[in-house]
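Right, one structure below, let's go through it.
All protein chains but one are shown at their positions in the complex.
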Amino acid sequence: GGTTRGDDSGEGSGGGAQGEADPDAEIPEGLAISFLPKQLNNPYMTYANSGGQEAVEELAGEFKEVGPSEANASSQVSYINTLSQQGSDAIVIAANDPDAVCGALNQARQAGSVVVSYDSDTNPDCRDVFINQATAEEIARVQVEMVAEQIGGEGEIAFLSATPNATNQNTWLELMEEELAKDEYADIEVVDTVYGNDDDQKSFNEMQALLQSHPDLAGVVAPTTVGLAAAARYLSGSDYKGEVVLTGLGTPNQMQEYVEDGTVEEFALWDPKDMGYLAGYAAASLSAGRITGAEGETFEAGRLGDYEIGANGEVVLGPPTVFNADNIDEYDF
Amino acid sequence: MGKSFGTVRALQDVSLELRAGEIHALCGENGAGKSTLVKTIAGVHRPDTGHVEVDGARTEFAAPADAQRAGVAVIYQEPTLFPDLSVAENIFMGRQPLRTGRRIDRPAMRRATEALFERLGVRIDPDRPARGLSIADQQLVEIAKAMSFDARVLVMDEPTAALSGVEVERLFAVARSLRDAGAAVLFISHRFDEVFALCDRITVMRDGRYISTDPAADLTVAAVVRRMVGRDVATLFPKQEVEPGETVLEVEGLTRAGVFADVSFTVRAGEIVALAGLVGAGRSEVVRAVFGIDRYDSGRVRVGGRALPQGRPAAAMAAGVALVPEDRRQQGLVMELSIERNATLTRRWPLSRMGLLRRRDEERATAVWAERLRLKAGRFTDAVSTLSGGNQQKVVLAKWLATEPRLLIVDEPTRGIDVGTKAEVHRLLSELAGQGIAVLMVSSELPEVLGMADRVLVMHEGRVSAELDRAQADEESVMYAATGQKGRAA
Amino acid sequence: MRQVRELGILLALVLLIAVTTAVNPGFLAAQSVRDLLLGATLLTILAVGQSLVLITRNVDLSVGSVMGLSAFAVGTLFVAFPGLPTPVAALAGVAVGTVCGVVNGVLVAAARVPALVVTLGTLYMFRGIDFWWASGRQINAADMPDGFLGLGRVTLLGVPLPAVVALLVVLAAGWYLRNYRSGRELYAVGSEPQAARLSGIPVDRRVFAPFVVNGALAGLAGVLYAARFGTLDATVGTGMELEVVAAAVVGGVAIFGGSGTVYGAALGALLLSTIDAALPMLRVDSFWQQAVVGLLILVSIGLDRLLAVRTARRLRGGGSRGA
Partner (left out) sequence: MRQVRELGILLALVLLIAVTTAVNPGFLAAQSVRDLLLGATLLTILAVGQSLVLITRNVDLSVGSVMGLSAFAVGTLFVAFPGLPTPVAALAGVAVGTVCGVVNGVLVAAARVPALVVTLGTLYMFRGIDFWWASGRQINAADMPDGFLGLGRVTLLGVPLPAVVALLVVLAAGWYLRNYRSGRELYAVGSEPQAARLSGIPVDRRVFAPFVVNGALAGLAGVLYAARFGTLDATVGTGMELEVVAAAVVGGVAIFGGSGTVYGAALGALLLSTIDAALPMLRVDSFWQQAVVGLLILVSIGLDRLLAVRTARRLRGGGSRGA
């Protein structure tokens, strides 16, 4: 899944605002906008980039998608170098490592490219704008709301996370705990946090142990797409189906089966396609000079409407979308 | 037939005719091309020129399996056993008796193996893995395997090299009965007594060339040797008389449960002591224990008055002991390393400065020994595995002799070595003894034992059954003690 | 000696289960035993196939990729023909694996290149084909029929069907290796390839066949993976090869060929799977889990070693060669 790596916003002066923005500048046709996902063969990234493609095509630009087959920073570097050699107008990147790609990105910027990061940020010093899929607070809040409602406001719950080292997961876990400390959730107790390492078998094992060790468990929150799907798959084939609530972050396609068979009622995620779409518009606007990445600038993003650039050059996509039996058929990712 | 390996012309225009109902001997020096000829007949090598005819029809063996199907069974010079599999399976690999559903019939296989061993008169557990068998037992398993083929042509490449009198007699009985049943037997050996005792005709090869074929009755040992070597060979056992000095090796009550018990003896400087006995008597085990390869349960080993620790060959070496092992393939040589590296493996100290090897010295040292032992090799940088069997043995000897030890232990030192070199080895051993080195020699060759030893220790079933000095020892007394018959001579 | 090897692992396994059950009695509840068996199924099947290859002194690193490819093939098939009967899909998966196995076998037997290098190449090749085929797509549970996804819930005498299949595979392979000439010849080839050739054994064929069988079994594992996890993309099975080889070796199959049994390999797989399943039950801190896995492997091996030494000493104490 694409939700495992840090969207931690490091320090730094934020989107290198160079020169003045001209909100009325024309977006020229034929802009070469290249998307560089964390990893090519990742369905989540593929779907996100389909949004990017949509945006670039609306703007009559040239869409391109390149990337490594394994999610590591060093191979991203060689792609960045190749793209900048080819004179790409804009590079839209989901960084595998916030720092390792910096040198190459800055070289590309000196060569005239603009850089937009999406999904997972680079060091703010080496990109113009970051498209943040959702703020961590929102993500935590939505998940707590869902689980609280489904278990009826009281009972034991547990978290099934990705790896113990995943920064974004840990941020969400912390924020969820904070959220749960509020009075309205006083009857909910977090009894355990386990890590499925985003591996199917490991997630199965951890779910099994959770259920065995906590006979009174009412709900499980899995803020990782791989973990949620694996947990749902495990539940749907076990004796606990229907007895334990499961929710978290997941993709509609993966979860469709389990929503239909009643294992899972509701779960959430941002719409990655919208994220890619927004990144496409941001890249074009930067390239055209409509924005420079400075805080407070606004730009128009096609069907999504207007967006404002926040601190550190961040643009927040919006609140996560909640999926359930009523709307799940409308999405395909 | 002709066959070359790179620059080495192993066979040049060699012809050989085997008749049904005869035992045919093949003689030649080390590296004369005997084994190569055998392998070519067996379909292992493809001849560069020439061909094989079976029953007058020209045939081509693309692989050993083809030769087997045509009724050719071969005992190779180097045992070709599967160490991980049981002895019975080794014998019947690919031809296991079957029962319903083409399943292997294990009980039948076991029985058949026992029957074969019965015929050979040996006791080996058919179910034990081949790993750990002594070289002699390996050879016996090979023989049993070849017998199990009921082949029309049986080729034996030095099958007796590791065997002693009794087994050899049994093997001969088997070979004769095969001959009488109409099979053709090709027999290769460096021991002329065997060749003349067993064979009907003798073919001689030299340097990859065919020399002659004659009925055994028309030949003498001297004549064969002359044809093999191309000259006359000096006396076989050039024993020097030496006055023994102080005691170098002292073994006291050495015991290892089930293998040997209460073995005590001494070896003095300048003395050659022979350990004689039948195969499996435990001689190799004793010297391995002395050298520190195997552990023992009780007893003591002293060299020059100082106790040797158990299980540490390095310590034995440091104390000036050298061991030439019997199984050169597994224990003596590192087959993939070059001749040069092998020859100098044990003595890098004198050849190196601060641990740094000097290649030129290494080359020179190898050349000296190659000369002394008449090593027949292409280049010293070739892998040892490309040498002929006898020449490999020479490399092992060189490796240990070069350490200039106080006590030299040799286990079957002339196994597979041709007459000419054998004399050379004997002269060498005797010369070393003359220089005051103590020599302990394990040998299954009675003439060698009698010719070389100052004293003979005879072992029977793990115990020393007799100790004979040079004057007392003769063929009869040694055999008596070796077979466990007490009374005479002891 | 060989039996002892397996005994040691069995003992380690029993100890582990006993300790875990003592800490968390739920470990032996019907549901979790079922889970344990299902969890061990894939690794066991792969370890059996790998053992066949290892016994001939070769290795197949591409199993993870083959399993992934086969799993994706099965998924794609269901997407294309939603009503496909399960056996047909399973056969197709096995067929894909077999083809991959044939490729490996041909390259190794014909080219006489170290199997490690060849299968490293095909590891990337097969994975690459998978990538190209998937092109970023993911196949989800909703794309596959319930009958197929429910395979794990079908039981025979209380044992889940996939586990029964794995058991059959183990028994069949064990039976074959022990009782058939060609089975014994695999050991011969691995024990001493030179001698095998001299004995007239068709070495190339005996090297080739295990790769094919291993491919077919990896294909089967792919089918079971699809049925068990329901989510398929091009990364299924990545990195699996190490665990598979490890399971076989822990179970006493020598990487240098010629010895070991598939029963041992299966036990090794069961041990490694049980370690994985037991750690969460033992509530081992997640930051420590990896370290504990390592420690448990070392302890099992140590135990095994101890037993082996003991037995060897006992064997030697009594009589000599036993003739």
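Order of writing sets the labels: A, B and C. Residues in every chain begin at 1.
To be clear about the criterion, a contact is a pair of C-beta atoms (placed from the backbone, for glycine too) under 8 Å apart; a residue touches a chain by one contact, two chains touch by 3 or more.
As the structure is a prediction and not an experimental result, all values here were calculated from the model.
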Touching partners, among the displayed chains, of the absent chain: A, B, C
Residue among C:22, C:88, C:111 or C:168 that touches the chain left out of view: C:111
Contact residue for the chain not shown (choose from C:16, C:43, C:61 or C:218): C:61
Subunit A residues that touch the omitted chain in the full complex: 6, 10, 40-41, 66-69, 73-75, 77-79, 81-82, 85, 97-100, 102, 163-167, 170
Absent-chain interface as seen on subunit B, which is shown: 3-7, 39, 44-46, 48, 291, 293, 313-314, 316-317, 323, 325, 330-337, 341, 345-346, 348-349, 352, 355-357, 399
Residues in subunit C touching the chain absent from view: 57, 61, 107, 111-114, 116-118, 120-129, 131-132, 135, 194, 197-198, 239, 241-242, 245-246, 249-250, 254-256, 285, 287-295, 297-298, 301-302, 305
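Basically, only the chains that are shown with their structure count from here on.
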Touching subunit B and also subunit C, the following chains: none
Chain nearest the overall Cα centroid: C
Most widely separated chain from subunit C, with each centre as the mean of CA atoms: B
Computed distance of Cα centres, subunit C from subunit B, in Å: 44
Distance from the mean Cα position of subunit C to that of subunit A, given in whole angstrom: 36
Intercentroid distance (Cα basis), subunit B paired with subunit A, Å: 74
